[in-house]
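Just below is one structure, and these are the notes that go with it.
Missing here: one protein chain of the complex. Every other protein chain is in place.
Lettered A and B in written order, each chain numbered from 1.
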């Protein structure tokens, strides 16, 4: 995929923000600039992590490679989440989970459909495959949403900590079990799902040690920048006067998903809508079924307890996004107007989180 | 379309209510009778406006004609809305927006499917086209619903006027931009969408001056009757003891949509289900993407500020209607049972607005 490559070569210029964010953190201590530079530094690091993961996957063969891909696919979101958890920013973590799901569907898919449609006209994709992915996403998000709706009914003031923690742990284990089942399922019929346009060059471009080294360095870099990002978020939001929920829902997921975003757009421009849809929907599903439960279980282990108690606007936004994704997947074709509509829906949701954030 | 014509010739007898409503308003001053006669007068006037718009569109050619059709297609709702806005009846305006969306889907489509199904048995329609229209409607209604859900979460008492107005204006501009994009889109592929059964006789039946004259007179008539309708609505609702929300949700949209209603049923009877579905779904979409934002922007200009803060039952009703429409569109065929079910769902929603209207 040379075009994809070149694009990342372009984004790699942002690596300059790795040292810049470090210097700002050490000497200037202005949270807003630390936040912005750390955010910009994460974008190319996430790209490198993705690239090294893919290279490693080719060395490891389909089974283990698939597992590595599945685990590191949303590693950036996971790492940012863990640091935010460590700082006790539970609202931010929950918001970034929701924001990642809706960002992948409305923003990433919207941009891919719009750009692809403008360049290529009406685009076809495999309806059966997209439909299954849409149904997976729907089931994942329904599971994610159940505890919050029950808790909203009981009333936050009357919820006792113990049953809520038990429910969160139970839901997490069920989601992870289903996630593992879905990996096993996709392994068992890998051949069926590999239709023509998805065949990838399976020759590794990197040596195995290089892939490991880049993966390790990128992960370390993302960890450091995530720490800077999370520590500066409160100061940064005060400085520009936006609310923290908006940052969690809109800004953090854009940073974490920048790599998926550019890949999906590149694939759509190449008229490979199946891959573009897979990236957007699959990434949302992975956040709901893997990132979210891991963060919940980690929080219980760390003594905080992150619950699945999302707010009503968060649930609404994610519910809308998933229903839209399911119907779009069912359509089997896309054109630029759908892209424009998805982006418009995203902008409206972003406006609402900007203007009417808190109860 | 001679049958359609004859039908309207039949409805034209209701034009007698134009002078009747004027006389009642001047001399008798009983709100209920003014309301009823103005409502009956609007029905044939809306029909004449639709007919003259279509004739004009034939003279103007596809592009400009399409724009005229799109703008005047829901002009009756828009005019009634503007007069209600002028009287400060914000609840009534919001209710009639919602009522128009659900009325077009459940009542108009339900009647068309039921009548068509009884006469013609199972009816096919173009699934791809219907699916795209259903997705458009879904995206429009989601956008429309976002502000209300966020506002409900904040609590009506805690919402400040300025951010709410900014949000409403932002949502309106995004909806209108998407609406314009969708017009551009449909122009760009007009040929594709014109499948066999939709080919219309493009020879104008009226001269251009006649079309302009009828359009002008019908618009003027609708304006006068809307003014009478809106001024008498409060007295009329008191007189028969129904709540104003019921009038806004059920009665006003039936008046405003009578023309679409009869056309959709006529088309279904002729086994042209594609046109019947297009009218019902397209009309709902137009209300959400064009009429609603224009009314909101107009209200801000007029110093009232109509917001998108619909009530929970309104949101629920419109959400159900849209999901039903999307699944029905996806089915690709219809039979009388669907029609009966749509009408039953409409009747249940109407009963609920009648018996349990207010918080």
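Operating definition for what follows: contacts are C-beta pairs under 8 Å (C-beta built on N, C-alpha and C of every residue); 3 or more make two chains touch, one makes a residue touch a chain.
Keep in mind the model is a prediction, meaning the values are calculated, not measured.
Only one of the listed residues, A:74, A:330 or A:344, touches the absent chain: A:330.
Here the missing chain is touched by one residue of B:28, B:64, B:187 or B:327, and it is B:327. For the options A:47, A:65, A:81 or A:134, the residue in contact with the chain missing from this view is A:134. Listed by residue number, the positions of subunit B touching the unshown chain are 311-313, 316-317, 320, 323-324, 327-328, 330-331, 333, 335-338, 340-342, 344-345, 347-349, 351-353, 355-359. Residues of subunit A in touch with the missing chain: 128, 131-132, 134-136, 138-139, 142-143, 145-147, 149-155, 158-159, 163-164, 166-167, 170-171, 174-175, 177-178, 181-182, 185, 323, 326, 330.
Rule of thumb we're sticking to: only the chains that are shown with their structure count from here on.
Remark: subunit A and subunit B have CA centroids separated by 39 Å (rounded to whole angstrom).
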